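All protein chains of the complex are present and in place, except for one that has been dropped.
Order of writing sets the chain letters: A and B. Residues in each chain are counted from 1.
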Amino acid sequence: MIHIVVVGILVIIMAILTYVGANSVGLMPVQASAQAVPIDWMWGWQVVAISFLFALIVVPIFYSLIVFRRKKGDTSDAEHIEGNTPLEITWTVIPLIIVVAFAYMGAYSLGESRRITDPNAMIIKVTARQFSWTFEYPEYGFVSNELHLPVWKQVVLKMEAVDVIHSFWVPEFRVKQDVVPGRVTEYRITPNLVGSYKVRCAELCGSNHADMEGAVIISTQADYDTWVAEQVELAAAATPEGRGKKLITANGCIGCHSVTPQPGVSAPSWFGLFGSQVLLADGSTVTADDAYITESILDPAAKEVEGYSPTIMKPFTLTPDEIADILAYIKSLK
Amino acid sequence: MKKIFSIPLIRGIIWQVIGLLVGIGIVVGIRLAMGLPATGPYLVTEHAWVFGGFLGTLTFLAGHGVMDGWFKVWRGEIVSDHHEDKPGWEKYFGPSLDHKVIGIQYTVTGLIVMILGGTFALIFRTELAFEGMQFLQKAQYNTLMSMHGIVMIVVILLGIGGMMNYLVPLLIGAHDMAFPRLNSFAFWIVVPAAVWLLSSMALGGIETGWTGYPPLSANMKLVGQQMFFLAVFIVGWSSILGGLNLIATVVRMRAKGMIAFRMPIFVWASIATSLISLTATQLIGLSFQMVMFQRLFGMGFFDPNKGGNPVLFQHLFWFYSHPAVYVFILPGLGIVSELLPVFTRKPLFGYRWIAMSSLGIALVGFLVWAHHMFTSGMNEYLRVPFMYSTLLVAVPTGVKFFSWTATIWKGKIDNPVPTPMLFTVGAILVFLLGGLTGPPNATVSTDLHLHDTYWIVGHFHDTMFGGFMFPFFAALYYWFPKATGRRMNETLGKIHFWLMTPSFFVMSLGMMYIGLHGMRRRIADYDPAMNFQPMHLIITISGFLIALSVLVFFINLIITMRKGEVARGNVWNSRSPEWLVESPMPAHNYEHPFEVVGEPYDYGLSGSKYVEFAKHK
Partner (left out) sequence: MSHTQDKASALKQGILIGVYLAVLTLLEFLVAVSFMSVMVLAVIALVKAALVAYYFMHIYKLNAEHEGSHDSYEYKTGTNRLGLWLFLLSDSFVFGGLLVSRFNLLGMERPELNQMLGLGVTCVLLLSSFFMNRAETSIAHGDTKGFLNGTLITIVLGVAFLVGVVGVEWRLAKLADVIVNKDVSGGIFYMMTGMHAFHVLTGVIFLFLVWRNGRKGYFTQEQHWGVEAAAVYWHFVDLVWIFFYPALYLIGKLIV
């Protein structure tokens, strides 16, 4: 009996230590959405259960291993205890009750995280492709490769994939949703902390899956409005360069290519590309003229650039006008 | 030279290559005759590789000789199922019918493949230890990561195949499995499958993870993807036939007096496992076959452009692949329940409850698959019911844990603790961590954050190590004298344990920690801004320490085989029938059949007996 009491006390101490220890290392990133609150509440209770059950099993095992181990010279078997049906029923029924309670809490917190606080929430169209994210703001008619959101406003992302399955995840938002080709999935979120985050693709989507990240910027309403105004102005500028820039964002080109002297994520930079000599994987060189760039858009594998072979880019179907706009934009990058 | 070719394994592999070449030739010929292009980025088109692989598997089996008995039956000859092996090592390379030989074939193949799977992990772990790409390309990383996953799954299937084949007939007092020829066949088809699996690395690799989700797996222009599907399909058949054989054996071949509730607990676990592998495995085979056909013939099952549904694949796939994790762990948990009474010198606490909990886990396991798909975009109303069913698995698992704790309570465990018992306790602790980190993934709301992160990676490494690796090592240390007549070195065994266990805890806890903070699964590189590098370095070092500990195990194995301590008697003072006869086990098992006269785990009850051997044959 004394053993049971000691073990009971040790279990409580161990459970408290585990719980405090787990929480002191900081288990979750910051909360940046209203949806994170019920999810973290659920998580908190799970840590309580984990700590307690961990102690409940580990303490008696170690206690027994130390206290009841075979004494020197003892060769007899241990006490013949076959089982105890009331005890077995107890540790079937009580966990069953706990499990049902936790499932209920899980459903409750899920419901909370899906609560529609703004039925007229702004809709943003998200397109996922290998290996970039594109965000279209239909209300304003522009496309961006950054997701800007005003703080404390619920928004709905309508997400679609063009090639394979991707998954939209901002760790600070807690919520994750796959983006599946052939269907539109929804992601409803209320950002609540100004800051700069990243959406990270959470479903293996090909060679460069690791790089499939996009900026998510939560700003005050005023900053957000300024950004929107800038974007609208840019989109309205109907120069060939302007249209070209819009096209390369909408088609996800700058997910891989870059427009600065730094090389892109997994594709050559376009900065100063036009008119330069490009070294190909087969050792030859080619001048980056209209014909070469057009061919590389329509049939990327025709001429593989050194260092980027085998080509991972897929052929794009664009009209000659669109290609002319993109060429104009690339020519402007000097 | 002639002697080498007389070894069935070598002969089979030569025939496999011939079959591959002939198959490729046939398809190339047909395509050329039809005016279709026959060459591709990997020399010939995918069709040729797949058909060659299929034909090569058949020619391996024919050339190896594992089907000779069936060929004779088909010709109308009468063949015997009784095994007669010549003494010596040659029998391990040929189609032996002896379940003990097949068990050892499974186990040794499993250990060899484990070295490969572990090496893949060490390579990509080294890459992950530092930010940026060091020495691998991202595509190579993806291939190594996918190969590590699927190769380790094959290792586990081989390992449980080894344990169940070797032990179950001995534990129930049968002279062999119910279908010895089928048993041999089920093992030998794994060999060509393993060759195809490894060949996929040379044919462009696999970049989809072992789950092979379409449309990615259907779009990737890599022949390796097809060889991977083919290999898994074949291994699946091994699992199905193995499960079938085991159920028939237990139902039909038990010793006299061995009623259901007097079967050793490992037999219960094996039955539960086999029920799953017999039935559910068909669906991973079907889903992979459908992707193969989508690639080969353009059938649009999972192609949204043709009206297909990518999420359907996930349903079919997980209908097997979730119960599959119970296939992986139930035999291991059976080993834990089997060894605890021997070392605590106490009866197994709540024998019937533990037996039923295995079946309970297996049956509930059929109803939980969609918890892998909470974020997949499937019908949303399915999420909460699947959360309830998944969390229910915690109840029978809890019964096991509490019963184990009660078995250990007041047990007289030897001091110092013998190596098999160390691994058994290690298994309980590691599996406890895996079990406790499960419910947050089963709960929809928290899973929205946890899904597809390193938290999951940590969680399932816990369950696989606790449910398979630790019990597997415990079983190897425990039954090694039975199979060889020599006992493994205790000191090296303890070094193995004390090196592996702490390293493993550091590794899996580290994985879970960075997972919670945003480290995704299956990424070749991570954002430096997240400051994960120190933890990744620690995880990598722990991984290497685990590898080192396994190296110690192999050294121990080799030393013991050559000059280990001879142990012919009841090394562990067990009540189980296989220990009551001399080691190594005679070729035809029990010379005198036994009858079950008592309970299996009545340690501490003086005068009690589990089995009684017949005086006469």
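We take it that a contact is a pair of C-beta atoms (placed from the backbone, for glycine too) under 8 Å apart; a residue touches a chain by one contact, two chains touch by 3 or more.
Source: prediction; values computed, not measured.
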{"item": "Where the missing chain makes contact, among the chains that are shown", "value": "B"}
{"item": "Sole contact to the chain not displayed, among B:I13, B:M67 or B:L244", "value": "B:L244"}
{"item": "Touching the absent chain when the full complex is considered, from B:A121, B:L283, B:A370 or B:V425", "value": "B:L283"}
{"item": "Selected residue (touches chain absent from view) among B:S184, B:N309 or B:S357", "value": "B:N309"}
{"item": "Residues from chain B at the interface with the omitted partner, ascending", "value": "74, 76, 178-179, 182, 240, 244-245, 247-248, 251-253, 278-283, 285-287, 290, 293-294, 297-301, 303, 306-309, 312, 315-316, 319"}
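Just so it is clear, only the chains that are shown with their structure count from here on.
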{"item": "Chain A and chain B: spacing of chain centres that average the CA atoms, whole Å", "value": "31"}
{"item": "Chain B partner contacts - residues on chain A that touch it in the complex", "value": "25, 27-29, 38-39, 42-43, 46, 49-50, 53-54, 57-58, 60-61, 64-65, 68-70, 74, 76-84, 87-88, 91-92, 95-96, 99-100, 102-103, 105-107, 109-110, 112-113, 163-165, 167, 169, 171-172, 174-183, 185, 198, 200-211, 213, 266"}
{"item": "List of chain B residues in touch with chain A within their complex", "value": "137-139, 142, 207-209, 213, 215-216, 219-220, 304-305, 308-311, 344-347, 349-353, 375-377, 383-384, 387-388, 391-392, 394-395, 398-399, 401-403, 405-406, 408-415, 417, 425, 428-429, 432-433, 436-437, 439-440, 443-446, 448-449, 451-453, 513, 516-518, 520-527, 599, 602-605"}
